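To keep things clear, I will list the structure first and then write my remarks on it.
Missing here: one protein chain of the complex. Every other protein chain is in place.
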Amino acid sequence: MRFSVYSRNVGFFGRPVWRAIGGCVLGLVVRTAAAEDTASIKGKALFKGESAKYVRHEVPTDKDPNCKKSKAKIGEYAVILNKKDDPITIRNVLVSVKEGLGDKKFPPLTDPVKLTQFGCEYDPHVVAMMSTQPLKVFNGDDTNHNIHLLPAKNSQENFSQPVKDLEKGRELKLVAEPPFFVKCEVHPWMGCYIAVFDHPFFAVTGEEGTYEIKGLPPGKYVLEAWHEKLGTMTANVEVTSGETKETDFTFEPDKK
Amino acid sequence: MSVAVLPHTVKPHPITGVYSGKLGIWLFLASEVMLFGALFSSYVLLRVGAPAEGPAAWPSHADTHLSWKIGGINTLVLIISSVTMVMAWAELKMNNFTKGRWYLAATLALALTFIVVKLAFEYIPKFQHGLLPSTNNFFALYFTMTGLHGLHVLGGVIVIAWFLLPGSGLWHKDPEYFTNRIECTGLYWHFVDLVWIFLFPVMYLL
Amino acid sequence: MTEAHHHHDDHHHHPELGWWRKYVFSTDHKVIGVQYTVTALLFLLFGFTLVMIMRWQLAYPGKPIPLIGGLLGKTLANDGTLLPEGYNALGAMHGTIMVFLGIVPLIVGGFGNYVMPLQIGAPDMAFPKLNMASYWVYFCGGMVMLLSFFAPGGAANSGWTSYAPLSVVATQGQTWWLFGMVLLITSSLLGSINFIVTIIQLRAKGLDFFKLPFFVWSQFVTAFLLLLAFPPLEAAGALQLMDRLAGTSFFMPEGLVVSGIVQPYTGGGSPLLWQHLFWFLAHPEVYVLILPAMGMVAEVIANNTRKPLWGYRLMVYSVIFLGFMSFIVWAHHMFITGMGTRISAFFATTTMIISIPSVIILTALVISLYRSSIRYNVPMLFALAFLPMFAIGGLTGLPLGLPAADIQLHDTYYVIGHFHYVVAPGTIFAAFAGIYHWYPKVTGRTMNPALGKIHFVLSFIFINVVFMPMFFQGMAGVSRRLFDQTFYQHGLDVQGWTQLSSWGAWMLGLSQVPFIMNFFMSLRAGRKVSDNPWEATTLEWAAPSPPPHGNFATVPVVYRGPYEYSVPGQKKDFFPQHLAKAEA
Partner (left out) sequence: MQVKKSWILLAVIAAALVASAAPAWAQAVAPKTTVPIDGEYGRFFSLPTDVSKNGHRIDNLIHWTHAFMAVLFVGWGIFFVYCLMRFRQRPGHQAHYELVHAKPSKYLEVAVLIVEIVLLAGFSVPIWASVKNDLPPADKAFRVRVVAEQFAWNFHYPGPDGQFGRTDPKLVDTATNPLGLDREGDPHAKDDIFALELHIPVNQPVICDISSKDVIHSFFLPVMRVKQDALPGMRIPVWFEAVQTGTYEVACAQLCGNNHYSMRALMYIQPATDLEAWLREKGKPPEEFVE
């Protein structure tokens, strides 16, 4: 899931081929080794209610002409629904294992997580990462960006990237923390969320509104689905070795 | 080898009529007037400019929870301490070192009383009731101004304690010099007293 | 001296003072003066280095800084490219360091401490221990400012003016800045009390107020400005500290939303209160920066024109008037904050009035050249260059003082050019004149005149290359404190001037190499000279070079005014103040 979120950027970054290959190989090795005796959970984030309230439209990026290369698109109240689907699915829902892992240690993920400011929009909109991974922030625009993290636990990083920089970026180390808001100080409409975990069991619903968490050891878990505007939901799941369980989350914002 | 002997450290300058220390302390007090003057001006500006309603509005007299009685007691304490300070200087001037010291000790005791009353009956209960500098601008000014005044009192306490104990040896070397120093301390102390006399009505009564 | 037999702890100076007491924790005004001078010169160099780094970013935005880019760390720069936060930190610290740690300590703490007691024939300052304390408090303040670069988020980055609410919500460096400022203010207060008391109490016999050298007068008025203008800033600093640390809202109005977050301040405060308190200090501070410089220039000009100063009394009255008026012009820094016609007219009027005494002093200094005999040595070159440079600085203040013209020019590079002309080729040139002039008194040797002239010519050319383009930028509407002015069309169109200005700054930096070499080499290799190498009249030249502890072998008595040069019927063209009769 993580890879699919970032895959859009790979060609665009032009990051060195050997790193991509290395990453894939490592990922395959870890996954194939793990697949034997582990379980997966996958599913959808579904929406029930008055979908007309949530309109996706272009935000006025007229402040900065350099943003006009790609118009920023956000949902009203940042809820992006796939209205063509039936039932309607929701993007950018973060699903993670909340309880049930105990004190187990997991092989740390180390490949950097990328957050790119491109066309005056954050890509991806919800960043999920493990605390062992570095976060790399890039500026893909010919303008100034100033990322401002507004976390409770981590330090309130607030720095600008005045020039286009898709090579090195700025690297950040974060500790585990529930999703927190991140904004751009220069472009008021730009916002995203970062969630940091101590374990590798999390996923964000993508363009189809689906998620998949792989490599879970068998056991009983509490899953949490979080959306920035629609709130959180939990589900109890039990998985056995080699099983792939389907769990959907249905958000019903109009139901009190 | 020429030895630097500074004129007018003890004896007054024939034309200006003061010794250097006294002139120095007067100048220092002039700068203190500007310091507290700036704070009092800020008080006026903030009070006049305070919004009519909302959390930032100027609190009514009852909402300040300041007791004029405690403030009054402290005012009295400071006024008496000013008197004892003058007495200490007068006794020293008349060559009564022991008496002068007793008056100095009395001043010190009164100064400490002031601080204890301020802390035990005003600051600490206020904090316990959740009335903090951040509550509103009245309390912000109250704590800043009385706090700064309190620091001045504390400074006075340190100076008086110094002349009461380790610094009193100067008397035996040069009584006039010692007396001058007590006079300067006294000038400072009266100023601290005077600031309180402005603070008391502004904070407790107005 | 009737009190000569009163010996106190302060004055029991045993000849075997240890090295620490003699050179580090000394109470001798001359040692303290040298400490101040050297520290302040180092800070000036540091502050100038900061601006040389900034000028790279201004000239070549977004390009990595050559040579030293890697040294800037992670907060200020990224891979050697300056970041906006780094630029703002450097900018704020450049201002603070130059004003509070460089120039004022140099011309007041350094020259004032060293020269003033000598010029009034005093054995030392009135309170020698206080004097020492003043230096060390200043030193600590400086260290706090330097250490603030290592605070999380870097040094203070809200400009040297630290306007609230920006400074209240700023990074931790601002708290360090405030603590540093409290120390520096304390140091200035101690110093100013000392200066005033010394001038009033310790003048040599016969030295009436109107026989004082003009430099002493300038220090006297300066000390009053420091004494009375600094406390309001201390109060303001205390209030800002409370806002930052205790969550009060002295400067915070209701309903602030920073970065999309509703601020926890109760509100009810006024951002303008900070500006009023700040400029109530900072306008007199401007005169603190310039009056001692005028004093030094007057000394050097009187000495090298071999002629009494023209209009000495007029100058003294002007300087007193300047000092007084400087307290009621502060709001001309705030015309754009939304002032009504009447208040702006009042402050504009006082501003126009305050320009008159400055014109008088400048005119008096120029008329002093008339029918004189000008000796072109290095101090005189700097002193003469001061005059047109200060004139440019002063004249360009005129459109800024007219509220309507200020609408366009306020907070543009025009302002930067204006006050830098006053302070850089003005005050700093005066300070160079002072250093070349009094170096023989401090060391017994002169500085090399050839190197001095190279230093002068290069500095004079490049300082104009630096600051003249700023007027063009300002007229075009380029605001100050912009990390990258090419963001704006009007900035882009005058970018060429920015680059020229930057090159000027770097060349100006190179031009200081002869001075630095000269300063240190002359300690050993300078030509040894007599006690009075410039054939001057004022009292400092009556003392041996360097003056011993206690200054004068015999306490001088003064018989005449400070600038008795070319007195008719005399054999020599100078008549020192302390001589009863002319030498045969």
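Order of writing sets the chain letters: A, B and C. Residues in each chain are counted from 1.
By definition in this document, contacts are C-beta pairs under 8 Å (C-beta built on N, C-alpha and C of every residue); 3 or more make two chains touch, one makes a residue touch a chain.
Everything numeric in this text was worked out from a predicted model, so none of it was measured.
The shown chains contacted by the absent chain are A, C, with contact judged over the whole complex.
The residue touching the chain not shown here, chosen from C:Val24, C:Leu245, C:Val258 or C:Ala553, is C:Val258. When you scan C:Leu17, C:Leu45 or C:Ile461 for touch with the missing chain, the hit is C:Ile461. Residue in contact with the omitted chain (choice from C:His29, C:His410 or C:His549): C:His410.
Screening C:Met54, C:Met447, C:Ala476 or C:Ala543 against the full complex identifies C:Ala476 as the residue touching the chain left out.
Although one chain is not shown, part of subunit C still touches it, namely residues 59, 61, 83-85, 88, 157-159, 163, 165-166, 169, 252-260, 262, 267, 270-272, 305-308, 310-311, 336-341, 344-345, 348-349, 352, 355-356, 359-360, 363-364, 366-367, 369-376, 384, 387-388, 391-392, 395-396, 398-399, 402-405, 407-412, 450, 453-454, 457-458, 461-462, 465, 471-472, 475-477, 479-490, 492-496, 499-500, 503-504, 507, 510, 565-568, 573. Of the residues in subunit A, those that touch the hidden partner chain are 55-66, 68, 73-74, 76-78, 142-144, 146, 158, 160, 162, 183, 185-191.
Here is the rule we use: only the chains that are shown with their structure count from here on.
Among the chains in view, C has its Cα centre nearest the centre of the complete protein Cα set. Note on chain placement: the centre of subunit A and the centre of subunit C lie 55 Å apart, centres being C-alpha means. Separation between the centroids of subunit B and subunit C, computed from CA atoms only, is 34 Å.
Our note on geometry: subunit A versus subunit B, Cα centroid distance of 61 Å, whole angstroms.
Shared contact sites, meaning residues of subunit B that touch two or more other chains, are absent.
Per the touch definition, subunit C reaches subunit A in the complex via residues 61-62, 78-79, 81, 83-85, 152-153, 259-261, 483-484, 487.
On the subunit A side of its complex with subunit C, the touching residues are 144, 146, 148, 150, 155, 158-163, 165, 168, 170, 181, 183, 185, 188.
Contacts from subunit B toward subunit C in the complex involve residues 1-11, 13, 16, 20-21, 23-24, 27-28, 30-32, 34-39, 42, 45-46, 49-51, 54-58, 132-137, 140-141, 143-144, 148, 173-174, 177.
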